[in-house]
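Below is one structure, written out as structure tokens; the observations come after it.
Let's look at chain A:
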Amino acid sequence: MILLMPLLIALLGAFGVLGFRNPRVATRAALLIGGLEITSLVVIVWQVHERGALQVGRYLRVDGLSSFFLINIAFISGLVLVYASGYLRHIGERRFSSPRWFYALVFLFLFTMISVCLSANLGLLWIMMEGTTLASALLVGFYNTEGAVEAGWKYLMVCTVGIAFALFGTIVLYLAAVKAGMNPVAALDWVSLMDAAPRMGFDPHLVKLAFVFVIVGYGTKIGFVPMHSWLPDAHAEAPTPISALLSAVLLNCAMYAVMRYDAIVSRAAGPVFPHTLLLIFGVMSMVVAGLLILVQRNLKRLMAYSSVEHMGIIAIGLGLGGPLGLFGALLHTFNHSVAKSLLFFSAGNVRHNFGTLRMDKISGMARTMPQTSAALVVGGLAIVGLPPFSLFTSEFAILSGAFTQAHYFVATVFLITLSVVFGGFAYHFLRLLTGEPSRTPVSSKLIPSEYSVMGIAALCLIIFGTRIPHLFSVLVQEAMAVLR
Partner candidate 1 sequence: MKVAINVLQALALILGAPLVRGVVARFKAFLQRRQGASIWRPYSDLAKLFRKEDLVPPTASGVFRVVPFVLFGTTICVAAFVPLVQPSALLASGGDFFLFVYLLAMGRFFLSLGGFDGGSAFGGMGASREALVSSLAEAPFLLSLVAVAILASHADIAGMVAWTLQQNIFNISAVHILAFTSLAMVVIAETGRMPVDNPTTHLELTMIHEGMVLEYSGPSLAWIEWASAVKLHAMLALLVALFVPWGMASSVSVGAIGLALLLYCAKATLLMVLLAVIESGMAKLRMYLVPDFLGVASAVSALAVIFTTLVKR
Partner candidate 2 sequence: MPLAPIELGFVFLLAALGFFVPLLLIASQAKRARSLAIALVIGGNLIGCFVAALCFWRESNPLLDLSRFTPFPFALGIDRLSALFLLLICTVAVPVAIFAASYFDNHYGEHRRNWMWAFFSLFLLSMIVVVTASTGFAFLVGWELMTLISAGLILMEGDSAERCHNVFIYLLMMHAGAAAVAASFFLFLPYSHGLGFAAIRTASAGVPAGIRTLIFLLAFVGFGTKAGIIPLHLWLPRAHPIAPSPVSALMSSVMLKTAVYGFVRFAFDFLGGGPSWSGYIVLLAGAVSGLLGVLYAIAEHDLKRLLAYHSVENIGIIYLGLGTSLVFLAHHQPVLAALALIAALLHTFNHALFKSLLFLGAGAISNATQTVDLEELGGLQRRMPVTGATFLIACCSIVGLPLFNGFISEWLTFRSFLAGSILTNTKAQIVLPLMVGVLALIGGLAAACFVKVFGVAFLGRSRSAEAEHAVEVPVSMQGGMIMLAAACLLIGTLPGILLHPLASLAQVLIPGGGVPEETLIIARVIPWIAAIILGVSMTGALLKRRERMVRTWACGLPGLTSRMQYTSTGFSKPIRFVFSSVYKPDRKIDRLPADQPYFPVSITYRSVRTTSYEKTIYRPFVEMILSAAHQLRRMQTGNIQVYLLYIFVTLVSLLAFLRFQK
């Protein structure tokens, strides 16, 4: 029953918030609901950790893997809600674009993402994945400016088309399962699929076909190159908290779906094919995004491309498989979310203070906005994978995996791209932070809601970089155990 709690809270919360016309009240309510939401999620995770997988009916199930992603959702959504409570002070009451609408949509968005992680059925998984697109499309277009509308339309269209292919992939897998003699009713429950996977092996071709469609479909959502085209637009035009949610949670949820399919297909048709595809997409995303980072002019687009790059890194980790690769990939999903949300928060402050995200229009931030600059520096160092921050650890793990399995080509590209990305970030950030201050910020100080979340994120980055808490590593191990 506990599994229904977060869903109910989110759903009711979404409609409940709409009731409050007064922005401040709406914000309070949202924070309250968010708190409940997170507690319920934490409880679930804890129970899974205590007693193993929980199942409710045919369609809801939580095991190690999903609970790992639930932690991710809980943590990031908490940060985002708190940040948003301060951020929304700049937006007025317009139709569909007022705090209460914002929160309502955010809770719908959270609802869909949580149910993605909770769903035990691949069909339901698909439905909810499409739901995330629908729920977030309006959020992307929230500002209703030219850019926002354009970005929203592209996001909606591209992702829907991509997801449609994922549906086809799901169907093909279903077909394979049915042909393998599974009961059609259970042929999409992925637990039974995992059990029956070896039997599907007799016709690996169909399974591979399914995986191709799935990886293109969900890959669109993850933002694999060349299906990434919607990603920079959406991230750049959405309100900052949403950008954080998109890149720190949504992409991971899509990645979660791919992990599920990867596990099944690896069992059915052997790991070579899916892992090769993952490696190909991972390398492509890394390289292309890494190069595009060099030539960005807009701060948030820069970060969006870096998200693409990091999704590539995670995909490489998955594609390598093995204890190191998997460990690194899972760890990286979390670390990247934290670092990226920190960066997006600072970007939000930049936009609010300078009214622009054009990097060539901003300089000398280090003097005018010391706190935000510090956050940018920490986030930047973390995102390019330097010690003592956590992404260094996960990338170290993935690299070790690559070399241990003698994937020398992948490893070389990985290392070179890291240097290129480092160059890009160093170049842009040095320009932003140093030199003569170009314009004066609206308010150089941060408000509590901002520096608290930024501080937490930065702290989390450093802690996870120096030592991974025991409980957390245990959870990661449980998640890995599911995928084996």
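As a working rule, a contact is a pair of C-beta atoms (placed from the backbone, for glycine too) under 8 Å apart; a residue touches a chain by one contact, two chains touch by 3 or more; residues count from 1.
As a selection rule, all candidates are chains of the complex that A comes from, given by their letters.
Quick caveat: nothing in here was measured; it's all calculated off a predicted structure.
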Options 1 or 2 - which one, within this complex, touches chain A: 2
Residue ranges of chain A touching candidate 2 (in the complex, touch as defined): 153-154, 157-158, 161-162, 165, 205, 208-209, 212-213, 215-216, 220, 226-227, 229-230, 232, 273, 277, 288, 291-292, 294-295, 364, 366, 381, 386-388, 392-393, 396-397, 399-400, 402-406, 411-412, 415-416, 418-420, 422-423, 426-427, 430-431, 433-435, 466-468
